[in-house]
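This is the structure I want to talk about, given as C-alpha cells.
Note that one protein chain of the assembly has been removed; the remaining protein chains are unaltered in position.
Note that the chains take the letters A and B in the order they are written out, and that residue 1 is the start of every chain.
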Amino acid sequence: MTSLMLALAITASQILLGLAMACAAFRMLRGPRAQDRVLGLDTLYLTAMLLLLTYGIQTGRTLYFEAALVIALLGFVGTVALGKFLMRGEVIE
Amino acid sequence: MIQAPDLPTWAAIIIALLVLGGSILTLVGALGLIRLPTFYARVHATTLGATAGMAAILLASMLCFSVLQTRPVVHEILIALFVTLTTPVTLILLARAAIYRDRSENAAQVPDAQGAKAEG
C-alpha cells in the first residue's frame, strides 16, 4: 500500500519535472534574446538532473546518481562558456 | 513505469512528500521563466529549482538510499555542494553578459557603468 503511494508520488513528480523541462525548452527556443536562451538551457539541464535523481529513487540504483553528477558538472562548464561568449564574442582569449 | 522500492511506511511518506514538494517548486520556477516579463526577472525564477527543489529531491534520495542500504549515504552532499556553488556563478555571469549587451545597445531601464570599469 505504501509502496503504491510512493510509486504514484514519484511518477507524478516525474511528470511535473517533465512539464518544467518543457517550460525551459520553450524559453530556450523562443528567445527573445540570446541570454534568455542560455538561461533556458541552464534551467533545462538542472531540471534534467533532478529528473535523473527521481529515477534513481524509483529503481534504487546508484547509476543514475553518477549521471546526475556528470550533468551538473558539464552543464556548469557549458553555461559558463556560453556566458563568456555572449560577453566577449569568443570563449578562449 | 510505476514501481518503487520497498520502504518502511514513515520513510515512504517523507520521501513522497519531499519528492512532490521539490518537483512542484521546480515547476513553479520554470513557469516563472515563461510568465515573468523581463530577462532580469526571469533569472530569479531559475534559482527556485536550483535551491529548494534541488535540496528537497536530494534529501529524499539521501533518505531513500540510507534506509535501503541501512547506512548513512552522503554522496548527495557532493551534488548539493556543486549545484549551490555553481548555479550562482553561472547566473552572475549571465547577468553580467546581459547587462553588458544592454548597455552597448543603450537599452532603457539599465543603469550605466558610471565611468569606472567594474569588477565582479
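In this section, contacts are C-beta pairs under 8 Å (C-beta built on N, C-alpha and C of every residue); 3 or more make two chains touch, one makes a residue touch a chain.
Definition applied: contacts and distances are computed from a predicted model.
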- Record-based protein name (UniProt) of the chain missing from this complex, from "Multicomponent K+:H+ antiporter subunit E", "GMC family oxidoreductase", "Alkaline phosphatase" or "Sn-glycerol-3-phosphate ABC transporter ATP-binding protein UgpC": "Multicomponent K+:H+ antiporter subunit E"
- Item | Where the missing chain makes contact, among the chains that are shown | B
- Which residues does subunit B use to touch the chain missing from this display? 25, 28-29, 31-32, 35-36, 38, 40-41, 43-45, 47-48, 50-52, 74-75, 77-78, 84-85, 87-89, 91-92, 95-96, 99, 109-111, 114, 116, 118-120
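Assume only the chains that are shown with their structure count from here on.
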- Please report how many Å separate the Cα centroid of subunit A from that of subunit B, as a whole number. 10
- Item | Of subunit A, residues touching subunit B in the complex | 2-14, 16-17, 19-21, 23-24, 26-27, 33-36, 38-40, 42-43, 46-47, 49-50, 53-54, 56-60, 62, 65, 68-69, 72-73, 76, 79-80, 83-84, 86-87
- Message: Could you list, by residue number, the parts of subunit B that touch subunit A in their complex?
- Response: 1-9, 12-13, 15-17, 19-20, 22-24, 26-27, 29-31, 33-34, 39, 42-43, 46, 49-50, 53-54, 57-58, 60-61, 64-65, 68, 75-76, 78-79, 82-83, 86-87, 89-91, 93-94, 96-98, 100-101
